[in-house]
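The complex appears here minus one protein chain, its other protein chains still in place.
Going in written order, the chains are labelled A and B, and every chain counts its residues from 1.
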């Protein structure tokens, strides 16, 4: 199987076999991503990181991955730095930048921007988030963390909790977890449920989905609990927000009825939806998740650049 | 011939022989600039990119060139990031930064800043644009692209079209093209003609220059057409701007009477002075031009650092 020259715009462009192939490749990159083993696999290669909106976490993760492999990085961290974009079409910017580089990582506030970049560019393009669109390496690192932690990524009970209405991350993860035959448990306050289109879409494919607003009902069954932030701005009534925020906060005592092997994930940054007392518990895998992001991105960069 | 330790502030500092030497060196750097061949020629070396005004395109091009050669980059992309400059003279900034690096690339809004930096620094300084002054690597990449595309850079009919009054790029190119015995055809709307000093200067040296406001008159003779943007701000009457803008827009049908080998260049970014329908035509060399910028800069960095 070869991914050389491919674009990574949406997880839907990749088959289950290709995703597994990326994961198997990633396993070999762990010591390199950890700085324990040197690599010059991408020496002489240049990654262009074009962040049309800031995302320090994603940018640093990609930059670390590229450099761990001996490669180089150029780019910009936010649009104000980027005179390149002034009055120029995105297509022209891409056709310019690809002359400086071997792979383009693009973050853009507008949905569809990464797809457009990929159509224009002759070199591989990786979507690092395009507004309400996709962020495929985030979803892959979520899946990969589950696989590393649970030893597999199928037939698991995967809970998604928090704001399931607006979160791009949980939408993508819902599709991806279903593709690999995991059962979904959706836990959200009224008004922030997973969009009906997504639930309908997955149900019509015969996927198992359970919905509730009460974590306690389903917690004992869960293998994975993926937590997302509930933002104040979603509520017109501050009192309602305060109530929901407290109800959905994950603390050690919240998890009393959980399996001892429960894997708690979070795309980060967290504010206070997971108590920091959890950090030193065996449940907490969200900082491992950060590290696996580097591993996955190193694997992808390596595969795309052959 | 050796350029080790030299500053590159203005093309006038370089003899025709030296420019040809840089071009011949550049030919060898093409596979490296394309990421097809690894180089560690500048391993352990540090380029300081000091952008006192943003110019993403130029910055990324230099950074790519340096890194393709195995070298490293430090610097800043815009002045707000640069506390280094607060209340400090440019001379002190340069005397500081040269302790961190082996070569300084400087972009500055004020004419003469690069020359000052070169006088102060013991290490080589490359001018990456100093206001209304010079931008010698831009001019060299323009010349080099013509040489690569046409197989030579002499006895060609070189057309410059658009705003010839305010464009630093076309002023430098006019001098450079004349130095190598090419004939100039200047095409501009009334009021945006090439400054009389430059035309007089070149004429008095016996250079052949033809001026017109109508591209059609001269198009069939041209080997090269260098297009620059006409900016709205130059016109007090918006209607006048709209008329000129349309007249000077280059489309496929505009080029019907052109030689089939016509080479169309543009310093980029373009807005709409060249129709995107041209991009896939054999005329369009402006994205090649972007790539040759990396090649030229790699050659220069390599030569200056020995």
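Here, contacts are C-beta pairs under 8 Å (C-beta built on N, C-alpha and C of every residue); 3 or more make two chains touch, one makes a residue touch a chain.
Nothing here was measured: the structure is a model prediction, and the numbers come from that model.
Novice: Can you say which of A:6, A:57 or A:249 touches the chain missing from this structure?
Specialist: Once the missing chain is taken into account, the touching residue is A:57.
Novice: Could you tell which one of A:1, A:132, A:252 or A:271 touches the chain left off the display?
Specialist: Considering all chains, including the one not shown, the answer is A:271.
Novice: With respect to the chain omitted from the figure, which of A:20, A:39 or A:210 is a touching residue?
Specialist: A:39
Novice: Touching the left-out chain: which of B:48, B:141, B:164 or B:264?
Specialist: Checking each option in B:48, B:141, B:164 or B:264, the one touching the absent chain turns out to be B:48.
Novice: For a quick check of understanding: of B:12, B:27, B:92 or B:119, which residue touches the chain that isn't displayed?
Specialist: The one listed residue touching the chain not shown is B:92.
Novice: Mind listing the subunit B residues that contact the chain we can't see here?
Specialist: Given the touch definition above, subunit B has residues 43-46, 48, 72, 74-76, 80-89, 91-93, 95-97, 99-102 touching the missing chain.
Novice: Could you please point out the subunit A residues that touch the chain left off the display?
Specialist: Answer for subunit A: residues 32, 35, 37-40, 54-57, 60-61, 63-64, 67-68, 70, 77-78, 268-271, 276, 279, 287, 290-291, 293-294 touch the chain left out.
Everything below uses one rule, namely that only the chains that are shown with their structure count from here on.
Novice: If you average the CA atoms of subunit A and of subunit B, how far apart do the two points sit, in angstrom?
Specialist: Roughly 41 Å, centre to centre.
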